[in-house]
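Let me give you the structure first, and then I'll get to my questions.
The complex appears here minus one protein chain, its other protein chains still in place.
Think of it as A, B and C in the order they're written, each chain with its own count starting at 1.
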Amino acid sequence: MKKYSAFSLLRNAFSHNRDWPEAWRSPEPKPEYDVIIVGGGGHGLATAYYLAKEHGARNIAVVEKGWIGGGNTGRNTTIVRSNYLWTEASLLYEKSMQLWEGLSQDLNFNVMFSQRGVYNLGHSLQDMRDIERRVGANRLNGIDAEVVTAAQIKKAIPIINTSPAARYPILGASLQRRAGVARHDAVAWGFARAADALGVDIIEQCEVTGINRENGRVTGVETTRGSIRARKVGVVVAGNATVLADMAELRLPIESHPLQALVSEPMKPVLDTVVMSNAVHGYISQSDKGELVIGAGIDAYNGYGQRGSFQTIEHTLEAIIELFPVLSRVRMLRMWGGIVDICPDACPIISKMPVGGLYFNCGWGTGGFKATPGSGWVFAHTIARDEPHDLNAPFDLRRFETGALIDEHGAAAVAH
Amino acid sequence: MLLIACPYCGERAETEFSYGGEAGIARPKDPHALSDEQWADYLFMRKNSRGMHRELWNHAQGCRRWFEVERDTVSYVIKECYEIATPATSRDNQSRAD
Amino acid sequence: MQTNRLDTGGRIDRSKPAGFRFDGRKLQGYTGDTLASALLANGVSIVGRSFKLHRPRGIVGSGAEEPNAIMQIGNGASTCPNLRATQVELYDGLIARTTKGWPGVNYDIAAINDVFGRIFSAGFYYKTFMRPQSLWHVYEKFIRRSAGFGRAPAAADPDKYEHLNAHCDVLIAGGGPAGLAAALAAGRAGARVIIADEQNEFGGNLLATAATLDGAPASDWVQQTTAELSAMDNVTALPRSTVFGYFDSNFLTIAERCTDHLPAIERSGSRERVWRVRAAQVVLAQGAFERPLVFCNNDRPGIMLASAVSTYINRYAVRTGERAVVFTNNDSAYQTAIDLQRAGADVAIVDSRRSSAGATAAIATGIPVLSGHVVVDTVGRKGIKAVRVGRWSGDATQTVDATITIDCDVLAMSGGWSPAVHLQSQAGGRNEWNDELQCFVPGESPQENRVAGSGRGKWSLSDCLEDGLGAGKDAASRSGYTPVDVEAPNVDTEEPASMEPLWRVPASQPPDRCPKQFIDYQNDTSVADVRLAAREGYCNVEHVKRYTALGFGTDQGKLGNINGMAVLAESLGKSIPEVGTTTFRPAYTPVTFGALAGENVGELFDPVRTTALHECHEAAGAPFEVVGQWHRPWYFPQPGEDLHAAVNRECLATRNSLGIMDASTLGKIDVRGPDAVEFLERIYTHNIGKMSVGRCAYGVLLGEDGMLMDDGVMARLGEQRFYLTTTTGGAAAVLSWLELWLQTEWPELDVFLTSLTDQFSTIAVAGPNSRRLLMKIGCDVDLDNAGFPFMSVRDAELAGMPVQLFRVSFSGELAFEINLSSSDAPRMWRTLMQAGEEFGITPYGTETMHVLRAEKGFVIIGQDTDGSVSPVDAGMSWLLSKEKDFLGKRSLSRPDCAREDRKQLVGVLSADGTTVLREGAQLVEDPHARQPVPMCGHVMSSYYSACLGHPIALGLVAGGRSKKGETLYAMQSDGSSTAVKIVSPVFYDPKSERQND
Partner (left out) sequence: MTDFSRVDLGHINLRGSAEDSRFVDGATKVLGQSLPLAANTLTQSLHRIYWLGPDEWQVVTESDRAADLVRQLEAALAGQHVAINDLSGGQVALQLTGTDVPELLARACTLDLHPSLFGVGDCAQSGLAKTNVLLGCIGETPVYEIIVRRSYSEYLLRWLRQKTHSRAGSVSS
């Protein structure tokens, strides 16, 4: 891998940018791999990268039906935080946070991880109880978190409406200062480039159409570009999780729903941090290019279309104007949707499956972007060792039988 | 914004309805006879079909009736709306848990 | 000085001058101008700077496609960022500012970026600023500051917006010749028609051409047609209205701009209105966009679309230059040359084709034509001064030497046309590449629609008209109307329309070495960037979009996208259809947040629900607690009291004598029918059949996962009739939960459910004097213990009003809950307050209610539970019938739910006896343990108990019931910790003697 740096930029500028190498190759699929990762989203690419980097696996392919990063990785509102409620979830997301903190350097690709802080607003006494509970838990888990007052919020975010006369007045918030945003596409590309440099084959435009098994073990996959043999198959396809599970005659407690987002036209900076509100249903940040990136709600119905209902967008903008009356004259540039994999307890499934050599990582729903590096890291471990890492052991599929759910609806009620 | 034909009131905007998920999931007759795995299947496992999906909708702002809809989850095109299928009239006899 | 204004012609009103300011300069135009046409009339050439390289940019287009003229309009609270000057109607007093460039657009320091243009190649940011991570926020600050165009206002929006739901048989998007013809055909057939055009006038391209119809200017036909349409009752014609979204089930959204075109003092009513239209049939007549040509330095101010140059001449009487070069690969631009010549400009034509019908005609009018030539490069930093022209080999992989220089001050370019397939694509329709037309045309659509006119590659006016009529007829007949014959006007001179593709003009050097050839002006995406992206492996068109920002701007690539795809196709050795387009998404052009939110802001954001007694509470000065949509009185302060003082007083008064509270927000459901018992047995956990008429029971219902979902009192009013209460927040959910089971799972059960939440108000009177109070105001039933024991219900007449009287208690005191018609409730409240004076009756709010119930260890679902608490955890095993199944029962025996060490409800006392714990505080065994510190529970409810004289709290603690007496530590979010003791959750009157009294 040729290194990216200010120096290489300069050098290449002199050679008219003609010597930049491919960020990742576009190889033909080989007949056989040790591990095939299905799904070239951030999670799949990260899994391949850590398999190669941490576990020395070399013969790995990532198989993507479209273009890498074209799923939810490329359509999310990029919020990264680790202030979850339950210890199991917190530790997993915190692992991810720690990886984020060195990710640009590790990948030699600037993923623009910007720790500008995330505010989760409280609008009722019950919200404030939940915030106290979550912040307290975070601190005991070694995760930075604080409870801030409406006055502190107003000081940090001058354009926010903290009027006590508001329909849902802001009573306070939790703040995680290490949280923030990252450039979503760059995460996919950075992992792809770094994985490719370690020999991973990234195969785009290759849809998996079947999972081959023999004697209860996986033997490979059928794809639109032919069959590929593999000793192990890791599936990370977000909204398509049950479609892939069906191929192996397995059932998952996952339902796919459209989740939408929108951006405004690019403007001069008005918002330097990230604001989320469960009660009024909106979350917002401003990208480095200047657009306001706004997350909307999930549509109630099952859907595989990368689009959702218009009224959901209207509702979100009502909420945004409620929180930020000064944004009323700003204009929506574009709205879109992604297919999110909703799990009953709002927590992921990162698990071995009843079929030997088959692993699933799904259920991240509305909030898995932040987990990208951590998810890849533990999933790589799970695949390489054929057993979960301590961090993802609780996220086993069996919890739905035992009842040991990790209910993160409180921390994850709104998409983020 | 879907246009949904309530079998009782006629075509109305999606905003008048609430969604109830997959239709035709029969509650097991004797839950206590089921293994934990079978019970979990009933509780959590859904078809989540990519394509035609038989689902429940409630005309929440209208007649408050639940009814069934067959809708394509990719194109969102609604094929049919009809009254709750009773076990006898069910168009799909694959309800798993029983 | 309007130096570029023609003396005659155009659709401007020369009798209505409009003064405006542009970056502080005072200028003048006319009503009928756009800001862009007025700027051009005044000879303003630089209107912006590009995003990255800060190159000076001028106006390129004349409508929605404009990438450069992005303005800040207006001042103060009503300023608007990022409006396109080409779509801003001029009015007297308009204030416009450019949005890029410091100190100004004419001299911009950051233009230095242009010198280092090659460093700012595609992917620049991803390759640098990585070390050290700790400095990224510093770099980022600079990056952020230099990005973005306009500014959001600093104050709240003074304007109002509204929504309008509409229904029609035929919705027509676009009111050019095709759209108007469609409206005529559908309208005359009698269909309900809505036709919307984003411009201030209907007519589309007909407003901008010199063409004639039936021997008269085309605008005459437009006028007649518009007049006829407005006269039809069944037609709604909406100018200034952009169809910006096309959603499922033929639901389309239109943004109508109602006031922005008026001087401030003439504005009234809503600023914008969003039409939410459900259409049976749709006709898309959006027209087509002219494509720019791609050559070196093709972004100089003065380089414009040929059609825009014509539009400025014909529609706005503005000749954008005196010496013009027209550069084209097709015939349509010849009309521009003729327009320019007629307007008195010197014109030369550079045509990449060796010959064409257009050329022959032009030469006949004396316009010089350089056939088989291309513009390779241009001269003039702040405005075009000359073009360099070379002979075109037809092979883009060769270099071309510029041999001819032509001086000019305007360059009109035309690279052919691309149908506006935006709405059709949003609707889920396919696009198909048409080799003959060299553009994507709309293909099949999953929705009830059709495209007409140049929107599907019909270039000639007569075709557009015919196509429109056909589409209108088809749409009308498909929505059930009998079409009538409508004749199209006769087009007097039809222009030829042939073209030869020319996607990229090679320069004298290879594309990566030559001066920038821009594809996306706004984002400074050049040919070299697209090629670099492809070389680096970003081969998919979607990757190119995201890596180079091609089509990412406020114009969404209306100009550049197709050229970009062609350049990409070339670099990959693929065809254009193989590369494909990126996804078209709403909004077609940007739409104001305010308009999208409509009236649902401020006081209408969400309903506030109030009880029938609200005014009594307001009069008593109670602050309100927000509980879902409800406003409930929180406490009733006396002068000088804060929350705590008031609550202490209210608690003591209730325990010692008499309190009264409004419990009307509780959900109430009437359950009736022969199968009512059976139905409730299946839902609730206790034994319903055993309840006798007149008795009440506390009941809980579980989700199928076994977790507590809601609770309330159930009263048996008759053999087949029950009355249920639910929590305030759970009312709607419980009713729909019951209906769900009844209708979908057990339709054989004969039960009717009716919500009585609003019908009945609930007034709780609690305290040792509550019975006396009721007796005092006159009660027709026996109130003593024997006749009316605890947990029973009676129909009664109280103070002359019919009530349903419950002997239940959420405070642990002797208490009654009076349920009565909400119409009577205020009178009852006043009666009770008056009669209660002698007992010191004290109204109390939600806070006191919480304290009183916590003293008794009663949980509140939603505060003390979080969806992961089972009835066993909450100490309610006694409520779980062993004799029957009920929803959720099976889940309780799953291994994790049967664990002994699950979190269980306990009482928590701070060891020091004085600290009121924070609600939400975590409980740990060892406060000094290493992180992650194991947590064994948390505090949900915590209060100072005035009756007990010390704080109390309810907590959930792992294995808590067997931890009584043990010490734990409450860890609060501020870092403090307090030792606590685990005790029984019932702090007060553990034998419950008072409520039974």
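Rule of thumb we're sticking to: contacts are C-beta pairs under 8 Å (C-beta built on N, C-alpha and C of every residue); 3 or more make two chains touch, one makes a residue touch a chain.
Note that the structure is predicted; figures quoted are calculated from it, not measured.
Engineer: Which of the chains on display does the removed chain touch in the whole complex?
Structural biologist: Contacts of the unshown chain, counting the full complex: B, C.
Engineer: Looking at C:R609, C:H644, C:R772 or C:K884, which residue reaches the missing chain?
Structural biologist: Answer from the full complex: C:R609 touches the omitted chain.
Engineer: Which of C:T3, C:N75, C:N106 or C:S230 touches the chain that is not shown?
Structural biologist: In the full complex, the listed residue that touches the missing chain is C:S230.
Engineer: Looking at C:R118, C:R151, C:R192 or C:H617, which residue reaches the missing chain?
Structural biologist: Considering all chains, including the one not shown, the answer is C:R192.
Engineer: If the hidden chain were put back, which of C:N656, C:Q759 or C:S992 would touch it?
Structural biologist: Answer from the full complex: C:Q759 touches the omitted chain.
Engineer: Given that one chain is not shown, which residue among C:Q28, C:Q133 or C:T259 touches it?
Structural biologist: Residue touching the absent chain, from the options given: C:T259.
Engineer: Mind listing the chain C residues that contact the chain we can't see here?
Structural biologist: Against the missing chain, chain C presents residues 160, 162-167, 192, 200-201, 230, 238-240, 256, 258-259, 262, 267-271, 273, 276, 278, 599-600, 603-604, 606-612, 630, 670, 672-674, 750, 752, 754, 756-761, 820-825.
Engineer: Against the chain that's been left off, what residues of chain B make contact? List them.
Structural biologist: Counting only chain B, the missing chain is touched by 8-10, 12-13, 15-16, 60-65.
The criterion applied here is as follows: only the chains that are shown with their structure count from here on.
Engineer: Which chain pair shares more contacting C-beta pairs: B-C, or A-C?
Structural biologist: A-C
Engineer: Express in whole angstrom the distance between the two chain centres, defined as the mean CA positions of chain A and chain C.
Structural biologist: Centres of chain A and chain C (C-alpha means) sit 22 Å apart.
Engineer: Any chance you could list the residues of chain B touching two or more other chains?
Structural biologist: 1-2, 18, 36, 39, 43, 75-76
Engineer: Give me the residue numbers in chain C that touch at least two other chains, ranges are fine.
Structural biologist: In chain C, 247-248, 251, 276, 705, 891, 894-895 touch at least two other chains.
Engineer: Which bits of chain B are touching chain C when the two form their complex?
Structural biologist: 1-3, 13, 18, 20, 23, 26-27, 30-32, 34, 36, 39, 43, 56, 58, 60, 64-66, 75-78, 84, 86
Engineer: Note which residues of chain A are touching chain C in the complex, please.
Structural biologist: Contact set of chain A toward chain C: 4-6, 8-10, 12-14, 16-18, 20-26, 66-67, 69-70, 74, 87, 90-91, 101-102, 104-105, 108-116, 123-126, 128-137, 139-142, 145-147, 159, 167-169, 183, 185-186, 189-190, 204, 264-270, 280, 286, 288-290, 307, 309-310, 313-314, 317-318, 320-322, 325-336, 344, 399, 401-405, 407, 409-410.
Engineer: In the complex formed with chain A, which residues of chain C make contact?
Structural biologist: 78-82, 116, 118-119, 121, 124-131, 133, 136-137, 140, 143-145, 147-157, 159, 161, 245, 247-248, 251, 253, 276, 512-513, 528, 532, 535-540, 542-543, 546-547, 553-554, 556, 583, 585-587, 590-594, 596-598, 600-603, 605-606, 608, 625-627, 705-706, 862-863, 866-868, 891, 894-897, 918-922, 924, 931-935, 938, 940, 971-975
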